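First the structure, which I've put down as structure tokens, then a few questions once you've had a look.
Shown here: the complex without one of its protein chains, the others still in place.
We call the chains A and B, going by the order they appear; numbering starts again at 1 in every chain.
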Amino acid sequence: MPKYPIELKINGDKYSFEVEADLRLVDLLRNHLQLLGTKEACGKGECGACTVLMDGKSVASCLVLALQANGSEIITVEGLGGEAALHPLQQAFIQYGAVQCGFCTPGMLMSAKFLLDNNPRPSREEIRAGLAGNLCRCTGYTKIIDAIEAVVEGRLER
Amino acid sequence: MKEGYVGKRINRVDAREKVLGKPLYAVDFHMEGMLHLKVFHALHPHALIRKIDVSKARQLPGVVQVITAADVPWLKTYGLIFKDQEVLVKEKSRYMGDRLAVVAAVDEKTARRALKLIEVEYEPLEVISDPLRAMEADAPRIHESGQVLYDHPYNKGNVLAIDHLRKGDVEKGFAQADRIFENVFSTQCVDHVAMELEAGMAVYDPETDCYTLWAPCQWTHDIQTDVARVLGIRVEQLKIIQPEAIGGAFGRREDISVHIILPLMAKLTGRPVKWAMTRQESMIMQTKRTPFTFKLKTGVKNDGTITACHSEVIGDTGAYASTGSSIVHQAMYFSTGPYEVPNVEGISYTVYTNNTYTGAMRGFGATEAAFAYERQMDCIARDMGWDPAEFRLKNVYRIGCCTANGQVLTTSVGAVDTILTARNHFCHKGVPSAPYKKRGAGMATIMFGCGYGEGFPDHSIAGARVTADGRILINSAAADVGQGVKTILVQIAADILNVPPDCVDLAVSDTASTKNAGSTSATRQTIFSGNAVKQAAENLLGKIFHRANLELGRAYPELSVLDGDIILHGTSRQMSLGELAQIARDRGEPLEAEGCYFPRTDIDYQDGQGNLVYVAYTFNTQYAEVEVDTETGQVDVIRIVAAPDVGTAINPAGVEGQSEGGAAMGLGMALMEEQVFHQGITKNADLATYLIPTSLDVPDVETIIVESGDACGPFGAKGIGEPAMIPTAPAILNAIEDAVGIRLYDLPATPERVLAALKAKDREAENE
Partner (left out) sequence: MTTYFAPSTLSEAVAYIHENQTAKIIAGGTDLLVKRYEELDSMTGFMDISHLAELKNIKTGEEVQIGAMVTHGEIAGHPWLLQHVPLLCQGAAAVGGPQIRNRGTLGGNLANASPAADLAPPLIVLGAVAELAGPQHQVPLEEFFSGPGKTIMQPNQIITGVKFTKPAANQGWAYLKLGKRKAMAIATASVAVLVAVEDGQLTDLRICLGSVAPVPSRAKKTEELLRGQRLDSLELAAAQAQLQAEISPIDDIRGSAEYRRQAAGPLFRRALLQAIKNAGVEPDA
């Protein structure tokens, strides 16, 4: 299998790799960088568990070849906020009970970030639409939407 | 509200790690030099296997090992109740998920390529996809030696079990009735769609002849026992380590998936092995919700009193038994719902087919039964001119009522409250958004028996101790599959021991260092492990007081424990729990304790009657409002109001989370979800064709918790996991009938079915 060089920025750090043509972005993140927060649950772009930001846009990392991410900037859940300073979305997910099994959580957070980056004051319906590409089987979505709404309305406890 | 931590909305103990993406799920495990497994599945759902040739696969570079049944003839069969499942099939495939060979290779891609080099010759047999065909005497037998519980005239290779329920005199009951209602209802095959797919990793240590397996289990100790039996090893030779996070289960992780093949291949290859299923493999191979047919006959007096109920239930367990026969008889036991019926008779058949095998899924028969009895109740109410809620209130259980299983309810019966609460909160339906749309409101009230019941030796053991740094460590094998039992256990321990929840830790759960906590199923962990931890914490508190009394020389009433310190009243003296633990250890009596909850239940399977069949019953009423598009058949769910009676809410936010998620799962079952088989072959084995509700499909779910208190769980609690979803599907279909007057008997109510029923109704109207 021929390998091809790529360079990209992931969570603020620069990396270069030699990768095979059929390696997907999700494999690069999980297997080469051990960024295991990004999950895979369908492999077909149907569930959103593998959502990351690529040049500021939410993408299903199971539907992006690693080579296609060449030159781009990737943010994963590990780059959203650190232990010391949780991102407000992360705080809200904790406080509003938006996490159950947690498998969809990283993808949900990344979709929520993409939504708020592009529309800082979404309505509840716009929040619903912003999460439409992320499946959750535990929560029924209500508390996830509550959490995002709390961030929008600045209702987080410090 | 009582001071303390029980009843408080504390944050989930695992939420912080999860929002950081840190916990390792099974698929995240990795070891140097590990091999990747892939499995070769049957090519035909019912066929005799003539030849399996793996020689080409073995020659592919990167392939380390390929095995078939011939290589491991010593393996025993497995299964949760009946051991009817082969690890690798030898002579016959019974469904498409049967395994013929396992490949171990240096990477997944190589393993996948090797699968394509395996050649199989087989002789197709008649595929039995319909349980009615399976029951016929001339149908080919799927299992040569059916494990029949009773003698019966049906196909003994395909009818796995027949169960009975008899209370009172059903003939007399029907004779007393003014009206008789007979209907047939059916429920579909549903996939759990836990977000995390089946995966795991195993290693084998030749020095000690011991295996270590990392894989999620709803019940580690049960899987450990079954796997050890299959492999022919002692139970202690296999240690199962529960991953720190599990991505949902919903019943699916009660059955064995990766748990036998991983340790087997670890030993055969001498290397760490990992196996991660794809969604397609998981959907074809692993258990499903059992599809059902219910024939219900109900006798009612003109004053609305139900006099008798007869039910005939057929459940399709698929190719293997799993817990099928228990699911099916539970569905039959529950087919009167939470209503007082003096005369009841029921019979159920658990039938093998060549469809994917079915097993536990949220509700375990009670969900399917509720669809039937709550549609039946609505039909009766409508036909007799009753308000649906009033008709239910007329018959619903109160303290002193006797269940269909003969159990007299003596405590924690909040059924009436759930109906009144949900009705008051729901108020009334809104106005349609278009002229061709119609609004409707529907309700459903259900009951669920918590715990295994039926005389099963159901119990949970937990430990608690004070660590050297003065923290509390809880030791419990109760699996947190996402529902939140870890948080509940921490809250209970914190409450008893009067320490902040963040001073309570949970030990890593593995089969070597924890004792049996029973399964995370049957809506039992809050009651069972909650009680075990409460008792362990109380025993520990007793030891703390005893030791403090000895060391500080003061009588018990002058002592208290607060926030990790022992306080001496009326003095400034105090001692930290850590110091006390240190002293206690030096004295040879460490501050540690155990608790066990082991209630007794009973049943006589001859007639399904017992005195204490289940330890507690959770009740739940939901109202749903729908908008039906009369031209396309599409149904929008506008609102869901839920009023579950949980006895006592240990963590109201957790109860709401279960209620909201349960309603969403019920909505999927009501309107869109169905695993479709055509001649035993799954037609929609991915998430593009098997649809579950998205954030745009699920409305806000409003939960009003009813606390009838006084249940057998800790602080009067009962469980909520399964009953959270049970009323949703019937409530939605009842709402559809309210909106457009169509009577649907089958799930799911797809746009296609709704439109067909609307057209049929129009035709009827024209003919009249």
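The criterion applied here is as follows: a residue touches a chain if its C-beta (ideal position, glycine included) is under 8 Å from a C-beta of that chain, and two chains touch if they have at least 3 such contacts.
These figures come from a predicted structure and were not determined experimentally.
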Report, in label order, the displayed chains that the undisplayed chain touches.
A, B
One chain is left out of this view; which of A:38, A:111 or A:139 touches it in the full complex?
A:111
Identified contact with the non-displayed chain, of B:411, B:498 or B:634:
B:634
Missing-chain contacts on subunit B, rising order, are 109, 112-113, 278, 280, 436, 631-634, 636, 672, 676, 683-684, 688-689, 691, 693-697, 750-752, 755-756, 759
For the chain that got dropped from the picture, name the residues of subunit A it touches.
1-2, 4, 20-22, 24, 43-46, 48, 51, 54, 57-60, 62-65, 67-68, 70, 111, 114-115, 129-130, 132-134
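Heads up, the rule we're going with is that only the chains that are shown with their structure count from here on.
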Complex interface listing, subunit A residues touching subunit B:
30, 34-44, 46-47, 49, 76-78, 81, 83, 86, 89-90, 93-95, 97, 99-106, 109, 127-129, 131-132, 134-145
Residues of subunit B touching subunit A in the complex
9, 11-12, 14-16, 18-25, 27-28, 30, 192-197, 245-248, 250, 278-279, 481-484, 653-654, 656-657, 660-665, 686-688, 692, 694-696, 698, 700-701
